[in-house]
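Attaching a single structure in structure tokens format; questions to follow.
Apart from one protein chain that is not included, each protein chain of the complex appears where it belongs.
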Amino acid sequence: MSALAIEGLSFAAGDRILVREVSLVLEPGRVLGLVGASGGGKSLTVLAMLGLLPRGLRQVAGRLRHAGRVLDAAGIAALRGGVVGLVQQSPRACFNPILTIGRHFAETLGRGAAPGRAAALLAEVGFGDPAPLLRAYPFQLSGGMLQRVMLALALARDPDFLLADEPTTELDLVAQAAMLDLLERLATRRNLGVLLVTHDLSVVARLAGMVAVMQAGCIVEQGTVAEFFDGPRHPASRALLRQHLALYGEALP
Amino acid sequence: MRRWLPRLALLLLALLLGLAALAPWIAPFDPAETNLAQRLMPPSTMHWLGTDHLGRDLLSRLLWGARASLGAVGAILLLVLAIGTVLGCLAGLLGGVVDTVLMRLADAFMTVPTLVLALFFVGALGTGMVNVIVAIALSHWAFYARLVRGLTLSLRARDHVAAARVAGASRLDIARRHVVPAVAGQVAVLASLDLGHWILHVAGLSFLGLGVAAPGAEWGVMISDARPFFRTAPMLVLLPGAAILLTVMAFNLLGDALRDRLDPALAEHGH
Partner (left out) sequence: MSLLEMHGLWKNYRRGGFFRRQPPLSVLRDAGLRIVAGECVALLGASGSGKSTLGRLLLGLETPDAGEVLFEGQPLLDTRGRMRAQTRRSIQAVFQDPHGATSPRFSAFEVVAEPLRYAGLRGAPLRARVEGLAASVGLDPSELGRLAHRFSGGQLQRLCIARALAPSPRLLLLDEAVSSLDLETQAQILNLLSGLRASAGVAFLFITHDLRLVRGFAQRCYVMQDGQPVEVAEPFGQGPVPPALGALRAAILPARPRGVGPQLVEPEVRFRALSASLSMTRRCC
């Protein structure tokens, strides 16, 4: 089966080990939530899966495996966009302010793209009338709209997997609910394997089937979402769940 | 290449500034002292670089010329930064009528070429280094004012400026503590790149006879005076020319180095 897996991933900055022995498996059609407090290494893990670690960090151990085959650096680079799409937390930072949305699509889709493909993608993410949007500049769109456009760009080359790094953190409640509904529809329709990184457990409860908890660079617990919400075992997981339930006026089971 | 470039630039500049500052003490001769018996001599133990057409020691004249040129550029720098930063901040922070008036004024000054402005000043006030300095400063402040105004406007929208207003800052406080420190870096880089340009202006205007009057020593004047003797004693033209070249190069290297250091893209990686 064409799963995407990282095995034993570790990387460091200088002498300090930032992420240690992380193993995750993404399967098509399933959503894996990666949770943990800020600074635990979740975003870096996502970047490592795409071979986009920032300068100064080096991989110390671990492999990336796709459809059973171990990938080298060239193989990982080939995955980007075509097999694995990325949606990030801050959409505004990912757009070039002097290019129209249409130009962004042209860059991603390349020269031989069918006309109307960009419009079709925008319609798929919920824009009823894509034409004026293609002529617009990023500063003219709200955060929620930009996030949806970023999702459309991520799906432009029909990837099998989607890495979503805090996709709704900067959105308000209403936009967040709409975005998660959209993600669910797209994941089902395209049979995507989704890695959903978030610090908000309600997002996990809404969308994920499996959950992994990361603390200080290590995966401390992994399992189904049902098992997690019934009673997590690790103290870090219990702390997360307790704070989450406190927002709803409940206590830990 | 990257590593020794800024050091070379600083070294060169330090050398030039040092020589210029110490000119009154290290120049072996009075730069205005003529000695017709010794005119157009090649380098010797007494005159290390030879003498010019009036028997004046070239080395001393070059040293005093450095003093004049670098001093002028320093004055221009101060004037341009002062006027440009103050007016740019005013335009950016006060907005409205003040902004419009100042920017139209800037437009007006930017359209007049330096030479024309210098001629106007000299015509009105007479020749002299001070007028040259003022003329060059007046034809360049506008660019800096526009830059500072643009940066001020974008800073105004930032939350930390709003927070400062809520904390009770007056507009002067905001200018002093938030705007100026933020724009200083960019302004410094641009100014350092302009310094070489200004040296050429100073030399050029002096060459045309608008600046230092004879017997004053200044590189542009030296080139102008030596024109008739170019074929017989080319060094009289080439040496001040080389001095100008060296100085402009040093300033440009400094500007490049400063820009590289303050480049935000590079700075982010360092965090």
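All chains are identified by letter, namely A and B, in their written order; residue positions are counted from 1 within each chain.
Throughout what follows, contacts are C-beta pairs under 8 Å (C-beta built on N, C-alpha and C of every residue); 3 or more make two chains touch, one makes a residue touch a chain.
Since we're looking at a predicted model, the values are computed, not measured.
A.B. asks: Looking at the full complex, which residue from A:V83, A:L121 or A:L141 touches the chain that isn't shown here?
C.D. replies: A:L141
A.B. asks: Give the residue, chosen from A:S10, A:Q59 or A:S202, that touches the chain omitted from the document.
C.D. replies: Hidden-chain contact among the options goes to A:S202.
A.B. asks: What does the interface between chain B and the hidden chain look like in terms of residue numbers?
C.D. replies: Residues of chain B in contact with the hidden chain: 158-160, 162-170, 173, 177-178, 181-182.
A.B. asks: Touching residues of chain A against the unshown chain: what are they?
C.D. replies: On the chain A side, contact with the omitted chain comes from 37-39, 132, 136, 140-144, 169-178, 180, 199-206, 208, 225-226, 229-230, 239-240, 243-250, 253.
Operating definition for what follows: only the chains that are shown with their structure count from here on.
A.B. asks: Which integer distance in Å separates the CA centroid of chain A from that of chain B?
C.D. replies: 53
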